[in-house]
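Note that one protein chain of the assembly has been removed; the remaining protein chains are unaltered in position.
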Amino acid sequence: MARPIVIDGDLTTRPRLFIRGLMLIGWGLLWMAVFLYAPLVGLGALSAATRGEYGGVEWTLTTANLWRLAGYDELGFSYNNLLILWRSVWLAAVTTGICLALAFPMAFWIANHRPRVRHLLLALVMVPSCVNLVIRTYAWQQLLGGQMPPAWLASQLGLIPPGGALYPSGFAVYLGMVSCMLPFTVLPLYTSIERLDWNLVEAARDLYGGRLRVFRHAIVSQCMPGLIAATILTFIPSLGMFVVPDLLGGAKFMLVGNLIQLQFGSMSDWPFGAAAGVFLIVASLLALVGLRAVSERTEGR
Amino acid sequence: MRRLAWWIAPATFAGLFLLYVPLAAVAVLSFNATRHGQSWGGFTWDWYVRMAHNQAILEAAWNTLVVGLLSTAIATVLGTLLAVGLARIPWPRWFRRGSDLAINLPVVTPDILLAIALVGAFAVLREWWPVFKPGMITLVVAHTTFQISFVCLVVTSRLVTIPRDQIEAARDLYASRWGLWWRVLLPQLAPGIVAGALLAFTISLDDFVVSFFVTGPDSTTLPILIYASVRRGVTPEIHALSTVIVAATMLAILAVSVIHKRHQPE
Partner (left out) sequence: MATPLDLRIVDLSKSFGKVSVLKGLSLEVPDGQFITLLGPSGCGKTTLLRLVAGFDMPDSGSITLGSTDLLALPAQRRPVNTVFQSYALFPHLRVLDNVAFGLRSRRVPAADVARRCRETMDILRIADLAQRYPHELSGGQRQRVALARALVNEPEVLLLDEPLSALDAKLRKEVEVELKRIQRRYDITFILVTHDQDEAIAVSDRILIMHGGSIIQDGTPEQVYERPVNQFVAEFMGVGNRFPVTSDGSDTVQGPFGPLRLEAPPPWRQGTLAVRLEDIEVRDQQPAVNGFQAVIEERLFRGDYWELRARVGQAPPLVIMVNPDQIYHEGQTVWIELPPSNIIPLAD
């Protein structure tokens, strides 16, 4: 007979308590396990399988998919796939950089107002992020179209042929990515900047003198937590983005997301798609771990 | 208000510009009488009228709504049970760490990974239960899967604000387990549950990537419809539809914040 215990005023035994607990959380966890956790693990396994004759999956284990990702297939080495991987990481990095560069002033500007107004301004920034991604992206398509002002302006400046559109192009993709991720960069950064201790900044001004050094030592170091969070929330989703490059970048601008979509779609090469997925998981985890390490290092200060 | 560097305000406006101008462009085009091309042909409500009668759009809207409601309902129940079960039972630390990780997973994972995981799951399950062919069912299941986490997180944050004292006091005052739940916990959790459900509903309505991968020919949702139309060649009805969605989103956020403010003076 199990010993009776009391939890929150409830007299029961440990076994009965945990059974009751399992009855509560079991359903949700089972659901997630069946539809999410198991498949994610399965992805890892899948990446080692081979594509069947007619697009199915043949379970002959091979590392061919990983090699293909790195560029080596039956036809020898081609750097296409590597380029795709690299482009994804680069795009995510540049997007994050631009977003941070814009988010800092925005966060300062908002934090500079009276508390009541601040909430309104913050909402102003967050609202577009609640609008559907597809709509936001194709809206850029429209805005960058051949007969709209921006394209007209560019053709006047001789940047593009007259009547041409500003998309599909790398430029359009970066515009789309930044405008898509910007709210997610501003919010976490703002929470840190709102708590900024200006006294420290004043003190730094006396000590250092140079604007840049003041910025680095007094401001950035205080905003570290928000900065890290902003970077995580911008970089990692950007890695897996496929809608924006798809609609604004055209067929030539392929990223990991598009690659995956292709394999699970028309190409029906699930194992290869899974391998690309594994790359994405690994890249995301590396980024997460790396940023956590940076945040832990600055905690000590 | 302190004086900021000169470039702060312009940079801010550049950012806001990036966020709003495309949406404004679409709104303008939705009133443009010219069907093709983007030269201005005069103001018209035509496209809105056409949109309201477009079969495909109406069907997609209906699907979106049904999927949203069903998945939110299931996810709210599962997510709330999950939150309560995790918070009120003294699980060992390793279990808590693991479950925290597991619940946060859908929130930090890129959509596309969730999407292919679900596709894989359905492919396997289809072998035994044909009900998992791409269609409404898979959509509902897919949405529920990532909604559960959000509901659980919101309800948990509300649950931890209820001090243990109250629970002990209720039992001390002769309440049974059910009584405790119905008369003490649920009434205080209700705002959290509603908030979680609303959040889940919004995420479902907005979802594109996951839906795109798991949907079938008869279960198009609005985001998928818009995407397909964009690839084929955009029509002004789509502009009208998008503007309506944008406006609805903004109104919904406004409504939520007003309600939130009215509950604040507690």
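Order as written gives the chain letters A and B; numbering starts at 1 within each chain.
As a working rule, a residue touches a chain if its C-beta (ideal position, glycine included) is under 8 Å from a C-beta of that chain, and two chains touch if they have at least 3 such contacts.
This structure is a prediction, so every number in the text was calculated from the model and none was measured.
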Left-out chain, listing which of the shown chains it touches: A, B
Among listed residues B:I103, B:A170, B:A200 or B:V234, the absent chain is touched only by B:A170
By the contact definition given up top, give the residues of chain A that touch the hidden chain. 3-6, 9-11
Pick out the residues on chain B that sit against the missing chain. 163, 165-166, 168-176, 179, 183-184, 187-188, 266
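Here is the rule we go by: only the chains that are shown with their structure count from here on.
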State, to the nearest whole Å, the distance from the C-alpha centre of chain A to the C-alpha centre of chain B. 18
Chain B - residues contacting chain A, complex: 1-2, 4, 7-9, 11-12, 14-16, 18-23, 25-26, 29, 37-39, 78-79, 81-82, 84-86, 88-91, 99, 102-103, 105-106, 108-114, 116-121, 124-125, 141-142, 144-146, 148-149, 152, 164, 167-168, 170-172, 177, 202, 206, 208-209, 213, 222-223, 226-227, 230-231, 234, 239, 242, 245-246, 249-250, 253, 257
In the complex, the residues of chain A that touch chain B are 7-10, 17-18, 20-25, 27-29, 31-32, 34-40, 42-43, 46, 101-103, 105-106, 108-110, 112-114, 123-125, 127-128, 130-136, 138-143, 145-148, 175, 178-179, 182-183, 186, 198, 236-237, 239-243, 247, 257, 260-261, 264, 270, 273-274, 277, 280-281, 284, 288
